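Of the protein chains in this complex, all but one are displayed in their positions.
The block that comes next holds chain A.
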Amino acid sequence: MVRMLTIIPLLFLLTGCWSSQELDKSALVHGIGLDKSDGQLRISVEIIKPTGPSEQGGGEGGGGNGQNILLERDADSLIQGAREFIKDAKRRLYFEHTRLWVIGEELAKDNFIDYLDESRRDQMFRLNSYLFITEENPIDILGTSTLYEDLSSAEIVSALEQTQYIAEFTSVKIYEFYKLIEGPIPNAYLPIIKTKKEKDKAITSLDGTAVIRNDKMVGKLNTHETVGLNILLNKAKGGGRTVSLNDKEKVSLEIKKSETKIKPILNGNQLNAHLNIKIEGTLADNTTKSNINEQWISKVEEEVSNQTEKNVRLTLDKLQKELKTDISGIGLETYRKYPKQWQGIQSEWNEIFSNADIIIDVHTNITHQGLINKSINRNHKKPYNNPYKR
């Protein structure tokens, strides 16, 4: 007993690796930017400023809102850069709270996936952090001033978590990205982020989607096409849709439910796909003067269906004709339906997709028209008994 009691405390002294790290001796990275620079990797990081906002502003990257430190450095690899940052940051960098990765377009068109390897290999990185592509310098995205949060990274991430109310952008986490890349079709899509002038300061804004074919970015979809992509991917669970009945009259629909079913039929190398899109929504905004009745509603439903079809067709056209890249989910559905034939056609899938005949069938259902039935009636009725009129 006594021997045990002496041995056990002594064992504690034998431990060599001390994984304890004081918080005030660590630099916690919230956002990482990667870009290319002369064959090397340019890494920029956004670190929480521990002392809170002050007059001096950010680090050498400059700008920001005083809550963050921005550092930039060229390195051969991510981990080498992380270690070399200690020289600049004077503290060891911790990537456990990294929630944002911004990849410069130049790197995205090159071998950015190779550089991302460490994000899965090291236990320090979060696989549920978000990936972005930017046309600008990544450090500019990390350095934009924020509206609410302390850090631009945190604000961009919190914006993504509100996507259910808007179908105009895609959000992709690292593990989702890898799931796409390592799936049967090695194509992926990533949201594009850019800075926007708002009065005199720059704020970040999401704009379109980058299309990645075989590990490299090949093109982009604009915001409108992104909506079509979201419908194709069965990810447009919400958001509003405005349709014009004629030149002046517009009706908005609030989408409650949107379901896309893909039925591919493969004949040799000819693909016929049938898209069945079901939209359920409520009437959100009626700028017309017409009152609501069955007839009118079915007219609006038809119009919504038409517009949605056009929207999806636009996206598909771009993917098929211009980019020749399938990120639409048709490929995955085909793979599931024809697993045997898939082996033979996998290598030329993007070609098959480009030549595919795709039929789009949209069915819209307006479940209710909100709290009022009638619009304001401009032709007021005359009062029955006007006391001033004999």
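FYI, contacts are C-beta pairs under 8 Å (C-beta built on N, C-alpha and C of every residue); 3 or more make two chains touch, one makes a residue touch a chain; residues count from 1.
Heads up, the rule we're going with is that contacts and distances are computed from a predicted model.
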item: From "N-methylglutamate synthase subunit B", "Penicillin-binding protein 2", "Probable chemoreceptor glutamine deamidase CheD" or "Spore germination protein", the hidden chain's UniProt protein name; value: "Spore germination protein"
item: Sole residue of A:Leu151, A:Val172 or A:Ile185 that reaches the chain not shown, by the stated touch rule; value: A:Leu151
item: Residues of chain A in contact with the chain not shown; value: 12, 19-24, 26, 28, 30, 48, 50-52, 67, 94, 96-97, 99, 124, 126, 149-151, 154, 157
